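Written out below as structure tokens is the structure these notes cover.
The complex appears here without one of its protein chains, the remainder shown in place.
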Amino acid sequence: MRRWLAVPVLVALAGIAAGTAYVDWSKGGEGAGLYSHEWRPEPVHGYWDPDRFYQSVGTVEGRFDAGQCIDCHSALTPGIVADWRESRHSAPPRRAPVGCPDCHGADHKALAMPTPKVCARCHAEQHDAFLSERKYGFPSHALAMERATDSKHYVDKPKAETSACLQCHSVATKCDSCHTRHRFDAAEARRPEACTTCHSGPPHPDDEAYFASAHGQRYLADGSSWDWSKPLVRGNYPAPTCAYCHMRNGRHVVADKSIWQFGLRQVNPGTAENQVKRQRWIEVCADCHDAGFARERLAELDRERAVTWKTLDRIERRLRDLRGARAFYPRAGERPPYPSDLIDTLLPSERIGFHEGQASAFYNVSPIERDHFEVWYFANLAAYKGAAHGAGSLVGEAHARISAAERAIAAQAATLDGRAAGARPDPSPLWLDGEYTRHNRENN
Amino acid sequence: MRRWLAVPVLVALAGIAAGTAYVDWSKGGEGAGLYSHEWRPEPVHGYWDPDRFYQSVGTVEGRFDAGQCIDCHSALTPGIVADWRESRHSAPPRRAPVGCPDCHGADHKALAMPTPKVCARCHAEQHDAFLSERKYGFPSHALAMERATDSKHYVDKPKAETSACLQCHSVATKCDSCHTRHRFDAAEARRPEACTTCHSGPPHPDDEAYFASAHGQRYLADGSSWDWSKPLVRGNYPAPTCAYCHMRNGRHVVADKSIWQFGLRQVNPGTAENQVKRQRWIEVCADCHDAGFARERLAELDRERAVTWKTLDRIERRLRDLRGARAFYPRAGERPPYPSDLIDTLLPSERIGFHEGQASAFYNVSPIERDHFEVWYFANLAAYKGAAHGAGSLVGEAHARISAAERAIAAQAATLDGRAAGARPDPSPLWLDGEYTRHNRENN
Partner (left out) sequence: MRRWLAVPVLVALAGIAAGTAYVDWSKGGEGAGLYSHEWRPEPVHGYWDPDRFYQSVGTVEGRFDAGQCIDCHSALTPGIVADWRESRHSAPPRRAPVGCPDCHGADHKALAMPTPKVCARCHAEQHDAFLSERKYGFPSHALAMERATDSKHYVDKPKAETSACLQCHSVATKCDSCHTRHRFDAAEARRPEACTTCHSGPPHPDDEAYFASAHGQRYLADGSSWDWSKPLVRGNYPAPTCAYCHMRNGRHVVADKSIWQFGLRQVNPGTAENQVKRQRWIEVCADCHDAGFARERLAELDRERAVTWKTLDRIERRLRDLRGARAFYPRAGERPPYPSDLIDTLLPSERIGFHEGQASAFYNVSPIERDHFEVWYFANLAAYKGAAHGAGSLVGEAHARISAAERAIAAQAATLDGRAAGARPDPSPLWLDGEYTRHNRENN
């Protein structure tokens, strides 16, 4: 390490250590984790992460049994009482009903907002499976909350933006993300909407991809007449839903077949581990399709990824060259430092892409960096999710966006280059290189 | 007022007065209202605003009773006859059927296209409630038609564009916008699609917001099995639809709980009136949620609005500065005047945003003005509607668009500034100011 770097880096490391020591895990206090001393929870966090932040309403005093709860709440909040009455909890086979105090406690001044641990008292198998996903790292449901809140950009951005994130990332901290309270229905979670409530929009267009596919269109056409009380095993459904493929046989593990992860990293699809995952996919598809078809569709996905990453790499190299030439405008030192980032304040640096520093990606960057983020994240994911779910039109559309973005970024880059060099840019590196053309000639 | 302004202004005022006097309210004549002498109705207007423009088809002569109408139209237009047969009109409890001539008249050469006044003969309570919305001003359903057609941009734009507007704005002038003829079903209007037929797309993404929310996803998953004959009172539905919350207990008033209006004006959410409206919202939410949760979600919406308006204000100030420096390109005098606008012709001026002149917003403006319009209207509304309906992904996405737009507008502005000043722009006003950062540091 260069000597002039040593001082600020040491200062920064000391700051991080101090920050970590400062973490206050108490309820109603500050957030947990490396960056948590930098942000304070909002009251609404109590609903998204009850274990850490929920405070009971204190307006009613006394201890109540289930019948008493129902008596009052039939008048106060009849919607949730009606849901509970229709749920299995109100009349489970071969045991006593699961009433309000079983999950919330009986003391009205110390009510609990139930978390997965509460559900696990009866549904241990599902909860264990759910937690086992942690071994696959992030992205995974079990890590969704801590990875969201223990991050730079959670500190850098206003609460009005980050609170919206937690509504979905709370999938890690409460079970009613998929099994809406107070029905807690398995049938609901078998349907795609249980997933697309969160998995939609540019950062995770699973909704768009599934419903654009032949599978999703079959579901839209006559899914309302299927028997959703049946478990998700082969032969039971005329077309697959999210959970049918991703939570095979109802097992609460989603990440065990993930080859390309979330589409945000370039991976080698041919590793031994990925061969195993591929075989798992083929087995799922073979419930309805022949194995050869499944294999070819997966190969098609690999080819899609290869083409897209080739382009994304080319774009990223272009940005690295610009950064090397100090051609970004405005440069890192010309824009405000990130609130939480001591190193960034002392040594401002441009960051390219997600993995050099998430915070940089969404805001406070120059136009060309933002455009890169947009194509690398949103267009890339649309192509990936489209190809993975058999939504051809999404793939075509996303490739067109990536192609258009490459042109636009090249045009911007030429301007920035020219401004930096004081000369008209030579078009040759991009336009005459012909890599794209050569690739196609070789592979078509 | 400056003296050199007086003459053209007086001329313009005289012109407006003359124009108003010229209005011809007769059927088949010109439109009504201040600007109506500038446009002529198309034949299709007769279907959107029947009271003013509908002309009966004159091909069949004679007076007919309901049975005779049904006899012929069973062969001619069997679809609507089948609808009517299934409607309550064909067999109402405790009274005679409501037949064709009851609404359309018996004389086939002078048939009426029924308007709300016709429906009000039996449904006075609903009609009175509907009309009572006028006191909330615009936007409101009861004023939707007159405010659309009596406006500058209705004159400025080609009919091919404005006719499309009336299909939805006719909600003020006919009841079958929500209760499709000839079923006129209350059950239909309880479902979200009755509303999203119009409330969708960038200028009012309620469709996108509702269906992206947990409420909407519940509806999509199993709404087809709910009993839609039940009135919209608490306890009757497992998840709310548009009408459930916005037309509580089936009351035909939508605007009485509107705090942030349509999201297009910055309002003070803490006025006494808005406190009353807030309490009304909390009561709705409490059908299923605890009041504290409802209060926090509303506070979250307020915070979202505060952040977005802060950014929008900053962008608008930037445009005002540019206008002050005469840096728009092309400037107002360099583009064609609006057809209907005498003042604009005599004294061309750039207009920023909706409220300085709607017509300017959509077209005939320089790129930076259009970009401002886009972010102020469409991205702003997506953020607002997303936050209001609990659609977190929409909020995140919209904030990203607003943030990207601010950068792009800043880049354009720097170019325009530089061109106007003949010098390289100083990046400091935007990039080093750090307002965003300071705001976050103070509030996170």
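Chains here go by letter, A and B, matching the order in which they are written, and residues are numbered from 1 within each.
As a working rule, a residue touches a chain if its C-beta (ideal position, glycine included) is under 8 Å from a C-beta of that chain, and two chains touch if they have at least 3 such contacts.
These figures come from a predicted structure and were not determined experimentally.
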{"item": "Options A:V44, A:I259 or A:L394, residue touching the unrepresented chain", "value": "A:L394"}
{"item": "Residue touching the undisplayed chain, where the options are A:E300, A:E316 or A:E334", "value": "A:E300"}
{"item": "Residue of B:C69, B:C198, B:I282 or B:I352 touching the missing chain in the full complex", "value": "B:C198"}
{"item": "Residue among B:S151, B:T173 or B:S366 touching the omitted chain", "value": "B:S366"}
{"item": "Of A:S225, A:N249 or A:N268, the one touching the omitted chain in the full complex", "value": "A:S225"}
{"item": "Missing-partner contacts on chain A, residue numbers", "value": "212-214, 217-218, 220-222, 224-225, 234-235, 237-239, 286-290, 292-293, 296-297, 299-300, 303-304, 306-308, 386-387, 390, 392-397, 399-400, 403-404, 407-408, 411, 427, 431-434, 436-437, 439-441, 443-444"}
{"item": "Residue numbers in chain B that touch the chain omitted from display", "value": "38-40, 42-44, 47, 57, 76-83, 155-161, 163-168, 180, 183, 187-188, 191-194, 196-198, 200-203, 224, 228, 329-330, 334-339, 362-367, 370, 374"}
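Going forward, only the chains that are shown with their structure count from here on.
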{"item": "Between chain B and chain A, distance of the C-alpha-averaged centres to the nearest whole Å", "value": "33"}
